[in-house]
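Working notes, beginning with the structure itself.
The other protein chains are all here in position, but one chain of the complex has been omitted.
So, chain A:
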């Protein structure tokens, strides 16, 4: 009897998930939670007001256009036309999805199949690998390599031009997944680095899936560049964005894919056969919020820029606290995560007999003994690089002052207690 009710091959081995283990922690209020990437700051009040306004309109509680609520796709096209400097058709070049997660899924299901290879840069946002596998394709990993300079530790992809890794691109390579600003490292890919990737995409006729959910969160001295704006790239790139990250409303689960019609149309087919349409009042509220900020895109008060400034000071505070506690943070150029080398603390966990990477054991120890949570970096690595990154953990700093104050207390008292 059991045989008939077995799961399909496509989900074989995809059931485990790092978040299940570590997000349970969030429920315990005594733990200072710097793990999962969600803000504990409030979304801007006008965003909440627009949602209340939308919910009061009868027809906005019923189905809207499947591929995206008209006022939202219109607003998105305006904002991104400005950013990209090219015409974007709201009806054919945009798909609204359930979070950027839904965009990644729609893109991969639409364009990737059995026999394809997909390049994933390590470390990577953990869902890329199972999504590629669920589509029947093979993930091929290319690690970021670090270089410590006089000023700071940086991660770069320039080494990609060397032969060792260019052979990862071949005739089976259907796509590369790019994430900039990068989760978990916080790297903002430079124009030269993007050009290296673009050249390889053009040479091998590869698609580019560009996850840019943190696009507005770039710090001084850095600029977010859209790979789709490089020559030869628009026609082969799907660019993904997120309302959750743009407006600090991760619980709205709205995202979008932008690209050329001949690619987006296939994402739309997936969408119409998976969930058909996204919630209406949320889309309407998001559209109104976008109009408010679109009108002030030349103004420093625009939320896209003000949030970034707010986060930069949190970043700096977080980095200082960690350094004072004897840890080595990697200062991110973008995003709201910071990875930290914990090996300097020399916490001996060899007596913990679980067969897990060091960083998993460290985070679990830190949660129980220090009441502070983070995410182990090896969760974001393929099998061959886990060893390389197991001395790092990831902190999220899009947290209110009270949370960072509590973290400060723990870090300041760190050396006063021994494990």
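Note that a residue touches a chain if its C-beta (ideal position, glycine included) is under 8 Å from a C-beta of that chain, and two chains touch if they have at least 3 such contacts; residues count from 1.
We adopt the following convention: contacts and distances are computed from a predicted model.
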Query: Hey, which one's the missing chain according to UniProt: "SRA stem-loop interacting RNA binding protein", "Kynurenine--oxoglutarate transaminase 1", "NEDD8-activating enzyme E1 regulatory subunit" or "mannitol dehydrogenase"?
result: "Kynurenine--oxoglutarate transaminase 1"
- prompt: Taking the entire complex into account, which one of A:62, A:167, A:350 or A:368 touches the absent chain?
  reply: A:62
- request: Identify the residue among A:9, A:87 or A:355 that touches the chain left out of the display.
  value: A:9
Message: From the list A:229, A:277 or A:323, pick the residue that touches the absent chain.
response: A:277
- prompt: Among A:253, A:314 or A:386, which residue is in contact with the omitted chain in the full complex?
  reply: A:253
Statement: Where chain A meets the chain that is not shown, the residues are 1, 4-5, 7-11, 14-15, 17, 19, 36, 38-40, 42-43, 48, 51-52, 55-56, 58-66, 98-99, 101-102, 105, 109-114, 127, 130-131, 134-135, 158, 161, 171, 192, 195-196, 199-200, 202-205, 207, 235-236, 244, 248-254, 260-263, 266, 269-270, 272-282
